[in-house]
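With one protein chain held back, the other chains of the complex are shown just where they sit.
This part shows subunit A:
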Amino acid sequence: MAGVLIDPSRAPVPFGRWAVPQLFEELRRPETDGRRRALASLCDLMHDPERIYQTVNGGFLEQCRDLLMDEDPSVRTETCELLNLLTGHAIGRQALLSSSLLPPLSQLLDDDSSSCRTGAHHVLNCLAQLPAAAEALLSLVPKLMLKLGEEEEEEAQVLLLSTVSYCSRMDPLPALSYDGVSLLGHKLSHRSPNIRREAAAAMMALSVLDDGKRQVCEGALLPVLVHLLQDDNLEVQTNAAGVLMYTLILTTGKQLCLELGIIPVLLHLVKRDEQAEEKVRKALILYSLRALTSLAEAPDGRHLLLEQLPLLVRRSEAPEEDQDIRQAAQTAIRVINRAS
């Protein structure tokens, strides 16, 4: 009875506050099997914030560094899983940032095993959602852009694109200088909606800078984006509308888009949709209104929009509960009437 493990895939968990230190001790042992089981038990424990505090304060993260360079790929994957759970809490994220675990993680991106790579991407993604961490990861962006071209797996691609978009929101320059716009342009027409969504989000972050806007216009990406405005997935539509909102600020963007007949599409998006839930469409409506405002500065656009003024007026008035949408619609109407 004593020698029988209840769950053979997990190491027995010591009681109370010995759990975490003892399991980490077991991780020092040379047998791979023992390490895998100890890691599985640790992953179970890490859902409790107290354990995370213990791990972080006990200085066990340095051991994770050796584990990340272990020979067995499943050990590496499990360690990534562990780090993932750590990033779920603020102390974990801070500890990961201040520890020296980022170089081994970036080395794992070149790993042979795809689950390891996915795990590493997951950790970096969760980390990048913290602004301070996104700043720290900016130095990794060149490597990530390189991986963008090489990576095959869809899940890893989604995570990679998401990480790049978070980092680019802090500073778009590194991604832009590494040919970001053209790489992302390829991804915009991928068959998976997740990849399209993340690529469009990253492109939105890149098009904040003037250089990015120019590259989007030159790269013949505008037809693709206009096509994405009519995509099935709401998030893809929202992100595409965001990119267009930024790009239309440039005069060349306005001209190119007017040739593509973008105004009816945008007006259709702004129209009140009774079936859909208005709250989730808020971002889409806001971005479309801003895009229309930019278009109204061009004379051709203004002509077209003058006819459609009632639609916008409806959005700017009292039945609309959301203050932001109302303001955006009022700005658009103002620009159309050239009152400003």
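Keep in mind that, in the parts below, a contact is a pair of C-beta atoms (placed from the backbone, for glycine too) under 8 Å apart; a residue touches a chain by one contact, two chains touch by 3 or more; residues count from 1.
One rule holds in what follows: contacts and distances are computed from a predicted model.
This complex has a chain not shown, and the name its UniProt record holds, of "V-type proton ATPase subunit", "3-methyl-2-oxobutanoate dehydrogenase (2-methylpropanoyl-transferring)", "Radial spoke head 3" or "TP53-regulated inhibitor of apoptosis 1", is "Radial spoke head 3". For the chain missing from the display, the contacting residue among A:203, A:270 or A:286 is A:286, taking the whole complex into account. By the touch rule set out above, subunit A reaches the unshown chain at residues 44, 47-48, 88, 129, 169, 204, 208, 242, 245-246, 249-251, 282-283, 286-287, 290, 293-294, 297, 324, 328, 331.
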